[in-house]
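The other protein chains are all here in position, but one chain of the complex has been omitted.
Now for chain A:
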Amino acid sequence: MSTTTELVTTSGVGRTRARARRGRWWAEVGWKYPVAILILCYAMFPLLFIVSASLDARGSLASSSQLFRSFDLGSYEALAGTHFWTWMGNTLYVGIASSLGAVIMGAAAAYAFSRFRFTGRRVGLTSLLVIQMFPQTVAFVAVFLMLLALGEVVPALGINSRIALICIYLGGALGANTFLMYGFFNSIPQDLDESAKIDGATHAQVFWRIIMPLVTPILAVVGLLAFISAFGDFILAKIVLTSEPNWTLAVGMYQWVSNQLTSRWGLFAAGAVVASFPVLVLFLSLQRYIVGGLTAGSVKG
């Protein structure tokens, strides 16, 4: 804030100059602070509100308008009496399994496209580019009918199976992630794996021991994006998972609020705080990498 430094001078010229300088500072920089406060109000108010509502003793929507009036952990304790923790477990199970699978499949495909020259390589890359433009969610009717038919043969892959949901998410794994990883794999010099091969390493050894450690940053980004999109998916999860103990957070918490908005509000608030906290922390700490990944082509799901 060097421009505001008070000039210790008694001359009128110095004073007007200081005033002019301060005026310029206000015009160019200073006004940005009050505006920032306005933006913060817009951005933060709902989040503060939900924290406040989760601490409200009565736990209903009607009573939660006054912010931070009480400090009561009753809503958090009440979560134990619901299926919340089961849903949390399901969400983690589905999210972690599908992001692990997405990472491994995407990395393997990106490796193949980046390191091998084979017939159908260009066609393969182009088709992936085209396929990834069409989101699976639009075809949910067919997904539902397919699972109905599949469930007749293999109950474990039918409607209401979490494994089936993971498989559906994995179906989109290749299209969404291959390009993200392909560019990154290309930036790793080929000399590395060639010299490893000359030293007698097998394909599998080159892939697992040499390439994978070098591409960890992109693996983390892809894994996290896949996890976030599974965490936030509602439509496929709602169609596939029909019984309450199998729901994910998105389906379960929707049910709470859509049925009895006013009475379950405290529960919802507490659940939202609990469930979003780790995501928030993870997101903010990995912010830079995620933005890199997001700008490379995918949008929040």
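Methods note: a residue touches a chain if its C-beta (ideal position, glycine included) is under 8 Å from a C-beta of that chain, and two chains touch if they have at least 3 such contacts; residues count from 1.
Simple rule for what comes next: contacts and distances are computed from a predicted model.
Novice: Please identify the absent chain by the protein name in its UniProt record; candidates are "Transcriptional regulatory protein", "Fumarate reductase iron-sulfur subunit", "Tryptophan synthase beta chain" or "Maltose/maltodextrin transport system permease protein".
Specialist: "Maltose/maltodextrin transport system permease protein"
Novice: Which of A:Glu28, A:Glu77 or A:Glu244 touches the chain that is not shown?
Specialist: A:Glu28
Novice: If the hidden chain were put back, which of A:Ala78, A:Cys167 or A:Ile188 would touch it?
Specialist: Considering all chains, including the one not shown, the answer is A:Cys167.
Novice: Which parts of chain A are in contact with the chain that was left out?
Specialist: Listed in rising order, the touching residues are 1, 28-29, 32-33, 35-36, 39-40, 42-44, 46-47, 49-50, 53, 60-62, 64-65, 104-106, 108-109, 111-113, 115-118, 121, 124, 131, 133-146, 149-150, 152-154, 167-168, 170-175, 178, 190, 193-194, 197-205, 207, 228, 231-235, 239, 250, 253-254, 257-258, 261-262, 265, 268, 272, 275-276, 279-280, 283-284, 287, 291, 294-295, 297-301.
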